[in-house]
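Omission of a single protein chain aside, the complex is shown with its protein chains in their original locations.
Here is chain A:
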Amino acid sequence: MEAAIAGIGATEFSKESGRSELRLAAEAVLAALADAGLDPSDVDGMVTFTQDSNQEISVAKEIGAGDLTFFSRVHYGGGAACGTVMHAAMAVATGMADTVVCYRAFNERSGRRFGQPDARLGGEPSSQGLEMSWHVPYGLMTPAAWVAMFAQRYMHTTGATSEDFGRVAVAMRRHASTNPAAWFHQRPITLAEHQESRWIVEPLHLLDCCQESDGAVAVVVTTAERARDLRQAPALITAAAQGAGAGQMMMTSYYRDGMDGLPEISVVGRRLWEMSGLGPSDIQTAILYDHFTPFVLMQLEELGFCGRGEARSYIQDGGIELGGRLPVNPHGGQLGEAYIHGMNGIAEAVRQVRGSSVNQVPGVHNVLVTAGTGVPTSGLILSAA
């Protein structure tokens, strides 16, 4: 693909930003443009999540952008993250725009919290409301609960335990502990602490669930050719894909298969490997969406880093920690750094490609990135030029 990420920007990650979501979006976008060495007047395209509360035109107005020739939104919660970059890459590759900004900004901790039950979920006779209506009346209505239903089945068929899930949390908190931008900077946890943390929805403990954050992240996508002349070394978009599986539902695909895998990530993985000509052994570090620990294990299997049911042994003995066989989320992921709906992971992938991360993995050529799982999702492979 002829596109690259030329700039990244973010606000600080907090529990209460004290600012409007629009201001957070504008700050992150301006930071990303400055990082790329571009001017707001260069921006002619914008992409965000359907869930974002900041209109593209509102952000464009705040940063003083000129005319827009491309704007688009990606649906399905955190599954949109890599999809925004894919839409932007398609726009620059087809000449629909030259400089496209992707952003996500929210006060998810101090404002609307996604983990809280919302009785309106099942109230509307839209296709999504009707889908929710098979679950919400029974109180099955939080992301943790939706994911826990898969996790229970996964444990049953693979023999994975709560401690296996805990190893993911321990790895992420270890990475975050040496990342000054992370909320959990200098606050690692032990497996025992994971086991002792209270139940949220069995089989998930509190420390299986990622934190909630206020903040914003933006990235600038332009053509690979133009990116080479800009301030930063480009992160080439070697492959990008969206994916939904047959019989997919928003987060409750309980009716289609064994419930011990993530077919939508398999769709994305297949496309990424085909498009890039790469395979798992070509990836030096991966950014795997870690809203809940069990789905990190299932992603490792779906993407082919290990076989079915083998993730629990793959992650043992620090397998996904810095220095392990595949360092996952060197920034600490959403469990450790911040929950910015996956966009902070894309920024970390760019830093790894540039060689500028505080937790730099040696010799990075290709980084695989995924977006929210259990929902229609997306993925990227970013590469050094």
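Couple of notes before you dig in:
Heads up, the rule we're going with is that a residue touches a chain if its C-beta (ideal position, glycine included) is under 8 Å from a C-beta of that chain, and two chains touch if they have at least 3 such contacts; residues count from 1.
By our rule, contacts and distances are computed from a predicted model.
Selecting from "ABC transporter permease subunit", "Ferredoxin", "dihydrouracil dehydrogenase (NAD(+))" or "DNA-binding protein", the unshown chain of this assembly corresponds to "DNA-binding protein" (UniProt protein name). Looking at A:G95, A:P117 or A:G279, the residue that reaches the missing chain in the full complex is A:P117. Considering A:A65, A:C82, A:V100 or A:M149, the position touching the chain not shown turns out to be A:M149 (whole complex).
Listed here are the chain A residues that touch the chain not shown: 115-117, 119, 122-126, 129-142, 145, 148-150, 152-153, 156, 198-203, 252, 254-255, 259.
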